[in-house]
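First the structure, which I've put down as structure tokens, then a few questions once you've had a look.
Only a single protein chain was left out; the remaining protein chains are all shown in position.
Note that the chains take the letters A and B in the order they are written out, and that residue 1 is the start of every chain.
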Amino acid sequence: MNRFLDLADFSRDEVKDLLGLAARLQSHPDPQALAGKVLGLLFLNPSLRTLASFQSGMMRLGGSVFVVTPGQGTWQLETRNGAVMNGAAAEHVREAVPVLASYCDAIGIRMFAEGKNLEADMTETQFKMMADLCNKPLVNMESAMNHPCQALADWYTMDELKVPERGKFVLSWVNHPRALPLAVPSATVHMAALRGMEVVVLRPEGYALPAPIMEKARQAAVSSGGSLRETTDRGEALAGAHVIYAKEWGSPLHYGNSEAEAKLRGNLGDWCVTDSWFKTAAPGSHFMHCLPVRRNVAVADEVLDGPRSVVVREAYNRMVVQMAVLYKMFRSNSGQSRGRRS
Amino acid sequence: MNRFLDLADFSRDEVKDLLGLAARLQSHPDPQALAGKVLGLLFLNPSLRTLASFQSGMMRLGGSVFVVTPGQGTWQLETRNGAVMNGAAAEHVREAVPVLASYCDAIGIRMFAEGKNLEADMTETQFKMMADLCNKPLVNMESAMNHPCQALADWYTMDELKVPERGKFVLSWVNHPRALPLAVPSATVHMAALRGMEVVVLRPEGYALPAPIMEKARQAAVSSGGSLRETTDRGEALAGAHVIYAKEWGSPLHYGNSEAEAKLRGNLGDWCVTDSWFKTAAPGSHFMHCLPVRRNVAVADEVLDGPRSVVVREAYNRMVVQMAVLYKMFRSNSGQSRGRRS
Partner (left out) sequence: MNRFLDLADFSRDEVKDLLGLAARLQSHPDPQALAGKVLGLLFLNPSLRTLASFQSGMMRLGGSVFVVTPGQGTWQLETRNGAVMNGAAAEHVREAVPVLASYCDAIGIRMFAEGKNLEADMTETQFKMMADLCNKPLVNMESAMNHPCQALADWYTMDELKVPERGKFVLSWVNHPRALPLAVPSATVHMAALRGMEVVVLRPEGYALPAPIMEKARQAAVSSGGSLRETTDRGEALAGAHVIYAKEWGSPLHYGNSEAEAKLRGNLGDWCVTDSWFKTAAPGSHFMHCLPVRRNVAVADEVLDGPRSVVVREAYNRMVVQMAVLYKMFRSNSGQSRGRRS
């Protein structure tokens, strides 16, 4: 495995193998597996779980990590091709990324959506540019439209919790003070579909996920025996749910237009998950969220502090599954990564 | 040892054992003792010595470290219970702390006093909340009213310098452009009392330490055969001193009121330690300070650059004693720290 960019690059069986490797490494640690290996992490956007879990996971496998955060001890990076660089950015990613890649045996990059042009973000213009600049194994630590490590951790978590593979998985839009990217909802809906679940996207008018995202998830559902639909009917959606997975995202109708988006969102204050959302859920249902979460805006304290919430376990499992990704990436590339940069 | 939060949680003999362990690790390094272990450091306030010495100490024992600094690559954290999080903070410590704790085998947290309400800070409301959120071994890297690692390093330093256990220890208030927290003076006065010293708190009118802090130190003095008193009389205080330990702190009378505090402090510019302060001190007396220190505001160059100053040694000993704390913490928890987060 040379790149971990999108769960959709892997078959259902390959994902299950990866989850199996994660479970094996969790029960039988291999603390010298990646001794002598160096992982570089490039954060173009802030992070808490990703920053800590990739470091901890790499170190638990005996490897080493360095972190570079433009704007925090490192200057801003330019990403536009052909730019005349007489502004704030002191260095172009066309230099910075190959240079950083040359120092490490694998690299992780986090680069959120620009949030201006939906088409550009949908095609992952920026992240693909970064990937093309790397000649080393690469992990997507969240891009404009994807977050495969989160998706993998969530799948692992549902397996741990014995959530039925044919269970009902409700991805529900929830409120937030700003329009957030589509990366997590896109990755989540695909992951649940690929797991073979009955996936329902619950969202208010104006918040339908873009058609290509839904179509990609639908194909995964077909291949796995699951299903996918969307609705604005909260009652219908939540009835019998095994999982309510809350996520904030900006309206694709007003992409890049924060004023119009805020106006549309103005009346949606009741899209904050409370215990009452679980009244008609399946017995033993779970609340999931990728974090960070705005308490009492997106989700009420009573849910996060209650027995249904598994958000800390999901976050912990980020480390667990990323160890498997790193292990597989380094082990399948051994012998190549030490040599001179060509 | 599962928690290192307050020197007062340990008996005098237990502290001495810990100092003995520090001395042993210093003379006989154990560079693989904590191999495979991960320490997480969460800094809600800036740091230099703590940041560097915890990393270096952990690495010298063969372990690994990750650092998370909200506001520096990581978003701001909310700490208020029940908050409706529609402001700047993107994540609540109720999620962030358990998540970070789940990635490591032990965690250190630095969280200064809020500086608004003396009662709340005195009861360590905030730090206790953080501690309650951790199910892993926890080190206090400075809280509202405590700094046990500093206290331990200072004790170790006095032992190294053969400062008599019954020697005269003068904690003197010194000037600073702002009202600083009470953490170090509180920890220091208790430490010196527990060591059995003749402790004198020298401070101007309005800067008496809160009664519960003095009472806690007094009890330690009683148990150890030492004594504690306070005075505004510099001459009487400094006569025969073995140690002059300078520290800046805000007036408890004007806690949270920076204007009134600044007014009270306005005439106190001569509370800056000079060589003349040592005229009547004991032969071979020492100048101590926890650092950082404002030169020529709190202490004159002539003292810091002179032979009496042991401030760099105190700082170095932070690493030495913290290695003992980490060693004891991990070794007494071995077997538990690798398993799945429960």
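Some observations on this one:
The criterion applied here is as follows: contacts are C-beta pairs under 8 Å (C-beta built on N, C-alpha and C of every residue); 3 or more make two chains touch, one makes a residue touch a chain.
Every value quoted in this text rests on a predicted model; they were computed, and no experiment measured them.
For the chain left out of this panel, the touching residue among B:131, B:161 or B:291 is B:291. From the options A:22, A:51 or A:104, the residue with contact to the unseen chain in the full assembly is A:104. In the full complex, the hidden chain is touched by chain B at residues 26, 29, 31, 43, 46-49, 51-53, 55-57, 59-60, 62, 67, 69, 72, 177, 291-297, 301, 304-305, 311-313, 315-316, 319.
Taking the whole complex into account, chain A touches the unshown chain at residues 35-36, 38, 40, 64, 66, 68, 72-75, 78, 82-87, 90-92, 94-96, 98-100, 102-104, 338, 340-341.
The criterion applied here is as follows: only the chains that are shown with their structure count from here on.
If you average the CA atoms of chain A and of chain B, the two centres end up 39 Å from each other.
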